[in-house]
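The complex is shown incomplete by one protein chain, all other protein chains being positioned as in the whole.
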Amino acid sequence: MHIFVMLLVNGLAEGALIFLMAAGLSVILGLVGVVNFAHGTMFIWGGYMSIWVYRLTGSFPLALLAALATGLIMGVVFERFFVKPVYGKVTSQILITLGLMIIFTDLVRLLWGPNPIPMVRPPLLDGTWVFGQVIIARYRVFLIAVGLFVAVGINYLINKTRIGMVMRAGIQSPEMVQALGINIKLYFAAVFAGGAGLAALGGALYAPLVGSVWSGMGIDNQILAFIVVILGGMGSFYGSAVGSILIGLTSAFTAWFFPPLTAYSTLLIMVVVLSLKPEGLFGLAVRK
Amino acid sequence: MKPLLKVDDISSFIGPFHILQGVSLEVYPGEVVVILGRNGAGKTTTLRSIVGQVPPSKGAITLDGVSLVNMPTHIAVRQGIGYVPEDYGVFDLLTVEENLALAMRQRDKPTHNRHDEVLEIFPDLRIAFRRLAMTLSGGQRQMLSIARALLNENKIILIDEPSKGLAPIVIERIQKVLLSLKKKSTIVLVEQNFALACAVGDRYYIINDGRTVLNGSIDDLIDDTALQQTHLGLMPA
Partner (left out) sequence: MTAKRWLWASYAVALILLLVLPHAIGVMTRELIGRIFILAVFGMSYDILRGYTGIINLGHAAFFGGGTYIAGIMFTRLGTSASASLLAVALAWAFAVILALVMGQFAFRNTGAGGVLACAMITLAFGEIVRHTAETFRQFTQGADGLTFAVPVIFRDRIGMYYYALLFLVVMTLLLRQFINSPAGRVLQAIRDNEQRARFLGYDVRKYKLLALVTAALAASSAGFMFALLTRFANTDLLSVQNTLNALLFTIVGGTGTLYGAIVGTAFVQLVQSYLLELRGIHEIFARWQIFFGAIYVLVVLYMPLGMVGAFLRIKGSLAYWRTSGGNHTRAGD
């Protein structure tokens, strides 16, 4: 029983991290019709920048802020110069964002070297709580809290704000939103940058969890986020939330019971869901 | 008097297709101009060209002296255009309230009583205020779409086939609304329903194969059955 609780916490924490990446991807996909294949690159940059700032200042909140800012800036630049010129051309979008992934992943190696850089958990979040036989790492609880906070925040954004109204309307018809006098391209850019910021934040939160950053961590987590996006129904925010939890729990439990299968279990879940429900859990047709 | 909206010999392409090949319109303040013509003649494209959704490749469009050519859609409509597209353009995932709120242009916010004014005209919308637009009937959607165009202080309202796909009783109500707007608004109306067009229009333009071929006063058109037959394919009554 205690193992079950611990795995539940581990799984939810992992799900929260995946969610930070998947939520952005999914919202961008739903509104803008773009998948950013350089999303994992933001994750890496968030991780490296946070460590850099953490070592400089010793402040974990500042480190997280730095990561978020890095992601936002990269998102704005990527959108403006590389994605905007090819809106509506799906193939070119995939190819260009992949190219950016290559460039910016290697830039990390150029700036910080090819070897992993260690990162410790900030003192306040380090350590464990012990309840009888159940041992729970504080940092994982912190991750779950962050994930919940972000989920509630995005939910509020989508349902209660003008940005959210534009997003919900834009999924249906960006052209009509524009015909109401709203510059939807600006919202596209903002959502793209916001998604990038969340991914970078994810990277910054991931580093203390696993104890280091390395240039290959982006693609691994991007794959998980992709699986979540496909699993949840391409472009559905709620699908990405449910999918993240499902994938997080799946990998936590397989990592405990069948360690060699961990990497395959997530893919297997996707395969099973797609076989039963081809449009994903919360099917939403991606507009053209 | 100078025309409020002047469309001067515009040419528009959709992909490789040359849809408009010389459309000219003049709309004067306070009048209701009806654009008539067969299916595929280019009526909808004319409206889409005015708001910049299908930018014309040549020709001129001016609203109150301001050129709309090469203006992105959102800037063009901010010059004072209310656009009610074919198929309503209502956002399904937004409530009626949100549909209206989204249409309310930021700088026009102070004129908030227009919100209530509009709801006066469409009591249906008040009842359905907090419901998602996807639950509305076709007629309610049409009213919501028109209501959105009325929210702002627009100089002109472009309405694309408001009667399309609606039941006669609903069309009657739409007609009443349009007649009530007639007193204070300038309207360009694309309409296939000849009765509705005659009831609300002051003047007409006929578009055929992407060109404006005829124009005149609605009253003359009502009397001229021969013209109705040749250009609109209407059978004599």
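Order of writing sets the chain letters: A and B. Residues in each chain are counted from 1.
Rule of thumb we're sticking to: contacts are C-beta pairs under 8 Å (C-beta built on N, C-alpha and C of every residue); 3 or more make two chains touch, one makes a residue touch a chain.
Note that this is a predicted model, so its numbers are computed, not measured.
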Omitted chain's touching partners, listed by label: A
Hidden-chain contact residue, picked from the options A:V90, A:I117, A:L157 or A:L209: A:V90
Chain not shown: contacting residue from A:W129, A:Y156 or A:Y264: A:Y264
Contacts of subunit A with the absent chain, listed as residue ranges: 29, 33, 35, 37, 82, 85-86, 90-92, 94-96, 98-107, 109-110, 219-220, 223, 226-227, 229-230, 234, 260, 263-264, 267, 270-271, 274, 278, 285-288
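Throughout what follows, only the chains that are shown with their structure count from here on.
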Residues of subunit B defined as touching subunit A within the complex: 51, 53, 72-74, 77-78, 83, 85, 89, 91-94, 98, 101-103, 105, 148, 152
Complex contacts: residues of subunit A adjacent to subunit B: 162, 165-166, 168-169, 171-173, 175-184
